[in-house]
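One protein chain is absent from this view; the other protein chains keep their places.
This part shows chain A:
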Amino acid sequence: MKNIIQPVACEILDVKQESKQEYTFRVKTDIRPNHGQFLQLSIPKVGEAPISVSDFGDGWMDFTIRSVGKVTNEIFSKRPGDELFLRGAYGNGWPLEQFQGKHMVIITGGTGLAPVRSMLHKFEKEPDYVKSVHLICGFKNQEGILFRSELEEWKHCFSTIYALDNEKIDGWHKGFVTEFVKEIPFDSFGGDYEVVIVGPPPMMKFTGIECGKCAVPDKKIWLSFERKMSCAVGKCGHCRIDEVYVCLDGPTFNYTQAKYLVD
C-alpha cells in the first residue's frame, strides 16, 4: 500500500536571499509540477508546511519562503548540500489552457508573486503563448521586494506597474495595487483576457472589487488561496471552506466560486 504522506529527501542545490525575510531554495527533484501547484515541505522533528512552487525546470524546483513559522524558520538554517523533504505536487494549479492566446492581467501582493512566477517565466520564454501580459506587483516596502532582477527583465517584455504600499522610491509607484487596476486597458482587450490575483486575503478581496468596478466579469478572475494544512490530501480538514478543500479543489479558484466561499 502506497503511503501518500511519505516525504522524500531532496538535496538543496542553491539558497538565494530575495529580501530581508525571504529566501529562495532550489531543490533537486524530478517532480514536475503544474504552474501554481504547491508541495508539502518538511523537516523531521520540526514539522510540515504547504509551500507554493515559485519556479521549476529540468531536475529542480524553487520555493520562495518567508520566515514566519516554525517550519519555515528551520528551513532558513539549511544550506546547499543539506536536505529538505518533499511530497506533492498538490492542488490544481493555473488553468493555462484557458489563458492561452489571451491578454493576461496579473496582479500580486507581496509573496503572492511566488505562485505566479513560473507562469510569468513561461510567458517570457514563449512570447506567443499569450497576447500580452499586464503585471501589477505590490510590496509593503522596499525591504519586501522579491525577485528584483526578474522584475527588471519583465519591464522589457511585459507592461508593468510596480508599487510599494507606503514608500516612494525611484521607479516605483506609491500605493496599494488596488489603486492601479484602473490603469489596465481592459477596453482594448476586446473581451479576450483573463485576470490573476494573488496576495493576502484582504488584497485579493479588494482587488476583486476593483476589477468589478472596471467591468471585469467574475468568470475572468482567478485567485490562489492559502490556508493552514496538515495533510494536503483532503483528510485533515484544516483547509476546508464550505464544500471545497483548498488542497484538492484549489489553491486556484475562479472568482465566480471564490466570491461565495466563507471561511
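To be clear about the criterion, a contact is a pair of C-beta atoms (placed from the backbone, for glycine too) under 8 Å apart; a residue touches a chain by one contact, two chains touch by 3 or more; residues count from 1.
Note that in this section contacts and distances are computed from a predicted model.
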Task: Protein name (UniProt record) of the chain left out of view, among "Amidohydrolase-related domain-containing protein", "Anaerobic sulfite reductase subunit AsrA", "Sigma-70 family RNA polymerase sigma factor" or "ABC transporter permease" - done: "Anaerobic sulfite reductase subunit AsrA"
Task: Per the touch definition above, residue among A:Q100, A:T160 or A:S230 touching the missing chain - done: A:S230
Open item on the list: For the chain left out of this view, which of A:G101, A:P201 or A:P217 touches it?
Closed with: A:P201
TODO: Spell out, residue by residue, where the missing chain touches chain A.
DONE: 1-7, 9, 42, 44-49, 66, 68-72, 83, 85, 200-201, 226-228, 230-231, 233-238, 240, 242-245, 247-248, 260, 262-263
